[in-house]
Structures are given as C-alpha cells and as structure tokens.
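All protein chains but one are shown in place.
Chain IDs A, B and C follow the sequence of writing; residue 1 opens each chain.
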Amino acid sequence: MNKIKVGILGATGMVGQRFVQLLENHPWFEVTELAASERSAGKTYGQVMEGRWKLSADIPAYARARPIKECLPNLDCKVVFSALDADVAGEIEGNFARHGYIVSSNARNYRMEPDVPLLIPEVNPEHLKLVPLQKKNRNSSGFIVTNPNCTTIHMVLALKPLMQFGLSQVMVTSMQALSGAGYPGVPSLDILDNVLPFIGGEEEKVQSETLKLLGSFNGAGVTNADMVVSASCNRVNVNDGHTEAVSVRLDKKPSLSEIVAAMEAFNPLKELKLPMSPDHPIIVRRESNRPQPKLDRTVEKGMASVVGRVRECPVMSYKFTVVGHNTIRGAAGAAILNAELMKTQGYLE
Amino acid sequence: MNKIKVGILGATGMVGQRFVQLLENHPWFEVTELAASERSAGKTYGQVMEGRWKLSADIPAYARARPIKECLPNLDCKVVFSALDADVAGEIEGNFARHGYIVSSNARNYRMEPDVPLLIPEVNPEHLKLVPLQKKNRNSSGFIVTNPNCTTIHMVLALKPLMQFGLSQVMVTSMQALSGAGYPGVPSLDILDNVLPFIGGEEEKVQSETLKLLGSFNGAGVTNADMVVSASCNRVNVNDGHTEAVSVRLDKKPSLSEIVAAMEAFNPLKELKLPMSPDHPIIVRRESNRPQPKLDRTVEKGMASVVGRVRECPVMSYKFTVVGHNTIRGAAGAAILNAELMKTQGYLE
Amino acid sequence: MNKIKVGILGATGMVGQRFVQLLENHPWFEVTELAASERSAGKTYGQVMEGRWKLSADIPAYARARPIKECLPNLDCKVVFSALDADVAGEIEGNFARHGYIVSSNARNYRMEPDVPLLIPEVNPEHLKLVPLQKKNRNSSGFIVTNPNCTTIHMVLALKPLMQFGLSQVMVTSMQALSGAGYPGVPSLDILDNVLPFIGGEEEKVQSETLKLLGSFNGAGVTNADMVVSASCNRVNVNDGHTEAVSVRLDKKPSLSEIVAAMEAFNPLKELKLPMSPDHPIIVRRESNRPQPKLDRTVEKGMASVVGRVRECPVMSYKFTVVGHNTIRGAAGAAILNAELMKTQGYLE
Partner (left out) sequence: MNKIKVGILGATGMVGQRFVQLLENHPWFEVTELAASERSAGKTYGQVMEGRWKLSADIPAYARARPIKECLPNLDCKVVFSALDADVAGEIEGNFARHGYIVSSNARNYRMEPDVPLLIPEVNPEHLKLVPLQKKNRNSSGFIVTNPNCTTIHMVLALKPLMQFGLSQVMVTSMQALSGAGYPGVPSLDILDNVLPFIGGEEEKVQSETLKLLGSFNGAGVTNADMVVSASCNRVNVNDGHTEAVSVRLDKKPSLSEIVAAMEAFNPLKELKLPMSPDHPIIVRRESNRPQPKLDRTVEKGMASVVGRVRECPVMSYKFTVVGHNTIRGAAGAAILNAELMKTQGYLE
C-alpha cells in the first residue's frame, strides 16, 4: 500500500513535536512536509529544534534533515495535521481547506463552527457527516476536522458510556500539566511550590465543547447534548498528564457497578483496528490512590483515559477521577486518530 | 498581667513546630512545657529537633534548651495545645481533660463527639456552650475543645457568610499541600511530577465537620446544618497552603456582588482584638489568577482565608477558589485562636 | 535626620521588586522615584505590577500608587539603585553618573571597569578609593559603584577570611536558584525534574569577579588577587538561594578548626552598624546536612552566607558548601549595603 502523504503545520511547538514523534513509522501516513512560521522556514528541522526539542527521546531521524517550509497551501501532501497557535490557525487552516487539503486540526478556532466536526472517534464518529455540508457551505474542495481541548477529551471519553444513564449535569475540577501551555509556557517561578487557579479560556472550552461532542447529528448539523457542565481549571506542577475530579448527575440512578461495567465495556472502535487506537479507551483502576499522572499518563501509549476512585457523590450521583495524557490523546494523538478514522470511512480518498 | 501557662503535646511534629513558633512571645500565653513521645522525653527540644526542624526560621531560643517531657498529666500548665497524632490523641487528651487541663486540640479524635466543641471563633463561638455539658457528661474538671481539619476550616470560613443566602449544597475539590501530611509524610518519589488523587479519611472529614461547624447550638447539643457537602481531596506538590475549588448552591439567589460583599464584611471577632486574629478573616482578590498558595498563604500571618475567582456556576449557583495556610490557620494557629477566644469568654479561669 | 532620596531603576523586574521591598522603611533612604522601561512609564507601580509581583508579601503601600518614570537623569533623588538588564544598563547608568547621580548598580556592565569599584563592604571597602579616579577619568560629577554577581558574592564572603592562609586555587560548582534568571526566566518545562548544566556567562563572571574583589587597591587601581578560580554553574529547581560546593587550596596549611574560627570571627563591619548589615556575615553550621537553601536562605534577613560541611579535600586542601540568598545579599541587598557603606564613608554628601 502506498502511504498517504501528510504534512505538519506548526511542527516546532510542543504539540508539533508530538506529531513528529507519533507519525514516525506510521503504517498509513508518511510525513512529507514540515511547516512552521516564516522565521523557521528555510532551515532544517534539526537546526531549528536545537535546544527546543523537549521530548525525552531524540528528534526522529526522518525529521532532522527535512527543510521547514512556510504554512502555505503548496505543500506536497493530502492531509495536514495542524498544531498551529490559535492566533494564526484560523486563517491558515481555512486557506488549506479551500485549496483542497484535508485539515486535521488541534487548534480551537473551528471547533465550534456548526459545519465542522469536533471529533473523538469513539464518541461521535457520525459527526463526520458534517463534512459534505462543510464543503458545500464553504464551496471548498478540502475540509477541516478538529479534535477537542485536552481537558475536554479525557472527560468526554469517560462520560460517553454514562450517557445511557441519563447524564444531565457535570462538575469538573482539573489539575492540568505544564505541557498544555506550550513552550516556553508557564514560568518556573510561577509554578514551583504553587497552584495556578486559572487558565485563560479553558473553562469555557470544557463547558461548550462537551455539549457538542455528546450531541447528535441531526442531518443538517449537531444538536447539543441536553446537559450542563461546570469546569474549574487549575495548573499544577506536572510535566504531562491532566488530572480531573469529575462529579455527574445520572437521572436513571444506575448502581456503581453498572457505571464501572459501562466504562470498561466501552470500546466502539475495536473492530476498526486503527493504528493509534488504544486496546481499551477507558481503563478503570480499583486501587484507592489511582489514577496518577506520573504512573498512568503513558498507558496504552498515552491514548487511554484512566479512571479511578469511582464512588457515590453526596451532592450529585457519582464522582470519579480521570487522568490522561494531554499532548498525546489530548492533542497530537487525537488528531492522528481522527485522520485514521477518516481513512477507514473513505474521507481521505 | 501574668501570662497563662501552656504546654504543647506532640511538640516535635510539623504542627507541633508551628505551635512552638507561633507561641513565641505570645502576649497572653507562656509555654512552660513541651511534651512528646516517650522516646524524645528527657532530651532537650534542641537535641531532638536537630535535622527535624522544618520551618525556615530557626528553633526559637525559648524552646531550644527546654527538656521534653512525656505526655502525662503532671505538666505545669493550665492549657495544653495538642498536635498529637490521632492514634494516641484520644487516650492522652482524654486523660489530660480528666485531670483538669484545658485541651485545645488539633487532632481529629474528639471533633465529632456531641459534647465537644468543634470551633472556629468567627464561625460558631456559641458552640463553646458545650463545655459545661462536656464537663458534666464526663465528670471531668478539664475539657477538650477542637479545631477542624485544615481543608475544612478555610472552606467553612468562606461559607459562613453565605449561610444567609440559603446555602444548601457544597462541592469542593482540594489541592492540598505536603505539610498537611506531617513529616516524613509524602515520599518525594510519589509527588514530584505528580498529583495524588486520594488522602485517607480526608473527604469524610470535610463532609462531616462542615455540617457540625455550620450547625446551631440547641441548648443540649449541636444541630447539624441542613445541607450536603461533597469533597474530592488531592495532594499536590506544594509545601504549604491548601487550594480549594468550591461550588455552592444558594437557594435565595443572591447577586455575585452580594456574595463578595458578604465575604468582605465578615469580621465578627473584630471587637475582641484577639492576638492571633487576622484583621480580615476573608480576603477577596479580584485578579483573574488569584488566590495562589505561594503568594497568598502567609497574608495576615497565615490566619486569613483568601478567596478569588468568584463567578457563576452553570450547575450550582456560584463557584470560587479559596487558599489558606494549612498548618497556621489550618492547625496550630486555629487551636491558639480557639484558646484566645476561650480566654475572653472566661473559659480559662 | 533627613533621609537621602533614592530612586530604583528597573523597578519592575525580580531584583527591582526586592529593592522596593527592602527599601520600605529604610532608616537612611527614602524612595522618591521608581523608574522602568518606556512601556511601563506613566502608569502606577501597582498597575504595572498586577500579576507580576512575585514576592510573597504584597507590594509595599508606599510603592503601589507611585507613578513609574522613564530611566532618564531627571529623577528627584541623589542615589539610584540599578536593577537594569545588562543590555540597557551600560548606557543608562553611564548617563546617570554623568549627570551627577550616584549609581549603586547590580548590573554586570561596569563591574570589571578598572576605575569602578566592585564592592562587598566586608571584603574590599578600600576599593571605594577608585571613586575619585573614576570621576576624574570620566569627567563626571556622579559615579558608579557595583556589586558582584549573586554566585560570586556568597563564595567571596566565605573566601575572604581564608586569604590569610594563602588561598591560591578555588573550584566551585554552583546549584543556582530560579529567581537568579529573572522573570519570566526559566520555563517550567525546562526545570521540572531536571538540572540545567549551563548558565550563560555565569562561569566567566565568577572566575573574573572573584580576582578583582579579593585584589588590593594600589593607589591607581586594583591589582587582582594572585589565584585561579574554576566555576561550573548549574540551575536547579529552587526558588531562592544559591548552593555552592567549594574546594580551596590553602598554601599555609591551616587546621580545619583554624578555618572555621576564621570564618566565624569574620565581621569587619561590626562597629559601623549598617542597617542592612547582618550580625554575622558568615554563619558556620555543624550539622552534617546543612546548609540548605530552603532552611538557610533567609537567616539574617537574607544577608548572611551560610557555610557548612567544612572538611578536608583529598585533591586540594579543604572543601565546604555555602548557601546564600541570591536576590537579597546576592543582588538588591548587596547594592543597598554598598550605599550604606558609602554613606558612612562620606561618599553620599
């Protein structure tokens, strides 16, 4: 099989680095283009990343000597993965889609557009049906598909199997890792021996994206889920892995064991055997002191959401903790999994 | 004025050290006795604390040469402050009370006993009326007064002024500091680059103590507040200062500005001028990224609760963050303030 | 006594904040001017510092409402304390000196100029005799006096009493705190769970400044000390307080107890009673595991160098560890102490 040519937009940032790492030796995709801002363009990836590569393994050999190009729609590839910052992603991604590229984006800009899928393959694959509407609306040969915010995605994975129990309210307090803020991101003087009780725009994203993700495709768009979400987002001194304390109201009053069983049985993509897909999207730990970001963020290669401490909530119905990797399943891995799903559904032809 | 003689039980632990530090040069109290476990007894405090004193300033001179005694009711003092571990506090504190001592305890053992005050001077000073009942019940010349758990106390200080608005539900997720676990406490390998999603017994304490603290004295005991509390307690890599994300349901639907005004106006002890009392028990910050433990834990000498991010909650009514020092107002300072209130109310005569 | 009017140049950075904090209620100096870069000028200090004030106590009241001015020599003061970055300090400080101001600078730009004192009051007060030479050389009514780099100063304080023993070689490996890099400084992703083995320009400063500081005034300039210094500088995940492992060759072969006695006896400024002067410039700890930055950085209000682990060195003569606060005695406090010495020596008249 010929591999599909893919490019990475914003390849030098924290999420861009994860794309570069995760796409090494991908069975379906071949990275043919690396693009970044104008001031990096023209140099090789190895030159630009000297002192900026922050992942523990080294820069993959395939990327090191590759020249960085500008983010212009003249790249030799069919799909572009976008790790662009929100201040430039809107214009660049739109431009690529108009020129026929398929854009799998981690940026927030298009997530809430009515004709753009905000996609988690296990949660709402039918939202891909927005694609033809989008192409028609925008008179565009390419299109954009987005993945959710890193905090939203792990919570929604854990919530999806609870929808059958009448999920009507969600309260979440997040303790988010530093890599979510990019690089240079959070100054060390601000976070050593500290908690930051605020992350700009984060609570709004969690509160709104969840409703679209758990909503249903109605033929002409997505009807938001009928529920309400409240988020309190905090930054803690952790490198990778967001921790979220979640409480839910479940109107149908399931038992605790029914909830755990539903989470553990949740594996709707099992038959598709997507390369990035975890064997178990949700792992439920029984130990009293799990999940922990340090121990659980890399399970299933960072693509699973690890749940623990499922117990009754005196105010709502149940509460639990979920931990997940924020730049793998929460960003680059999410966009790659989205593209894998698109391929199996015929969207990359 | 002759100062009142006081002793410290469990003077060598983290909270014991705070007692030693905070009682240096106290205007009303004079530390005449330091007591700890049998294996420390007989040595001087300076000898025992070599390598174990963890507060940044040095051991106060008054304590250094003082011999450590056993925790037996033959100490030369009227009041004992107890920083004992729960596994020994029950027996020792009971023994001191029976022998006529006034015990101001930070241990959890007697907190929920029906005839023992669980006291925050600004919140429920009338619960001191349990003291004569306790003395009678237990046929004891001394008595025990307790302060709440370190997480509970800062939350309850912030909640008390909201009682007037029909407070019926509370959800709290805590991000707690390491000093709350004592010494040696949390191993560094467990918390570096990590969050621990569980603290044994903590959620139960927050959920039950809050109801007693906000309850009312009914002549024969305390009637719990008519509300429900749900707590999720986490450990984060912070030295001192607990951070708590709190959501509240307020049935009378006050405006946001009414809430803030109520918190800022809350200062019921103002006239008493207690030595440890903060000028403002609740400080409300307006900046988007406050309160933070690193910046706010030592305001008002660690005796205030610092609130910020007061905003609407999509699920309940309002949410906010509260930060407070866990071993000062959350432990040793709380017990000293309790004793100060007792003195002004005639309980130390 | 009328206080001497002083200004702070670069008042908004990490060292600038320390100047603002340490000069509150100074008995000899009154801050009449706060100056910073053009883009801060015109706003009040409180406005500009919202979210940027990084010290645990709040912004001092005296500074909060004060307008920030540009760093131009039209300020109403006699002395300016400079916390300017090196890229602008050269021009601005020179300009102030030419216009008659006395500049007490923490910047590196003029430190190694032959006619500029690089001063530690306890170490080389006679270097102030460079001032008349400087004024004549530069045909200037004002002048510049500098304090050393934060790593150098604590090491040199510990070395000065060893000069009598024939100090000929020094090896130092530093483990430096984050606040030394300013704000935003070191990104948290770079230092969490890490050591950075390089600090740009730092080793050269330690190696050269030490020779000038320990050198002697020869009537026309300073003759460098006849010794050689090798420094290896590292950044560690500590907020404040540099730790330095030092080995020295002492040609006169003193005993270990002679060394310790010399350090402890070292207090040449004792009689001057300068306000910022520590009671003991060098404190020698006997415990096996001291000094530690967390426990020792604030002793003597951050103005002392704390030495410990004095022991024989198998390769050189002796080795020891020294800890000291890098933004107090290592920066702002150093410049203030320099000005205090200048006042007592008649340089501020």
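By our rule, a contact is a pair of C-beta atoms (placed from the backbone, for glycine too) under 8 Å apart; a residue touches a chain by one contact, two chains touch by 3 or more.
Keep in mind it's a predicted model, so treat the numbers as computed, not measured.
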(request) Return the single residue from B:T12, B:S82, B:N106 or B:N237 that touches the missing chain. (result) B:N237
(request) Touching the absent chain in the whole complex: find that residue among C:I102, C:L214, C:V238 or C:M303. (result) C:V238
(message) Can you say which of B:D193, B:E209, B:E244 or B:E340 touches the chain missing from this structure?
(response) B:D193
(message) One chain is left out of this view; which of C:H127, C:H280 or C:R309 touches it in the full complex?
(response) C:R309
(request) Please pick, from A:D58, A:E204, A:D279 or A:E312, the residue that touches the omitted chain in the full complex. (result) A:D58
(request) Pick out which of C:V170, C:A225, C:A335 or C:L348 touches the chain that's been left out of the picture. (result) C:V170
(request) Can you list, in ascending order, the chain B residues touching the missing chain? (result) 14, 54, 178-179, 183-193, 237-239
(request) May I ask you to list the residues on chain A that touch the chain which is not drawn? (result) 50-51, 54, 56-58, 192-193, 287, 289, 294-295, 297-299
(message) To test your reading of the contact rule: which positions on chain C touch the chain that is missing from view?
(response) 169-171, 173, 175, 192-198, 200, 207, 228-230, 232, 234, 236-239, 243, 245, 247, 288-295, 308-309, 313-316, 319, 321, 323
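Just so we're on the same page, only the chains that are shown with their structure count from here on.
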(message) Residues of chain C that contact two or more other chains, please.
(response) 54, 192-193
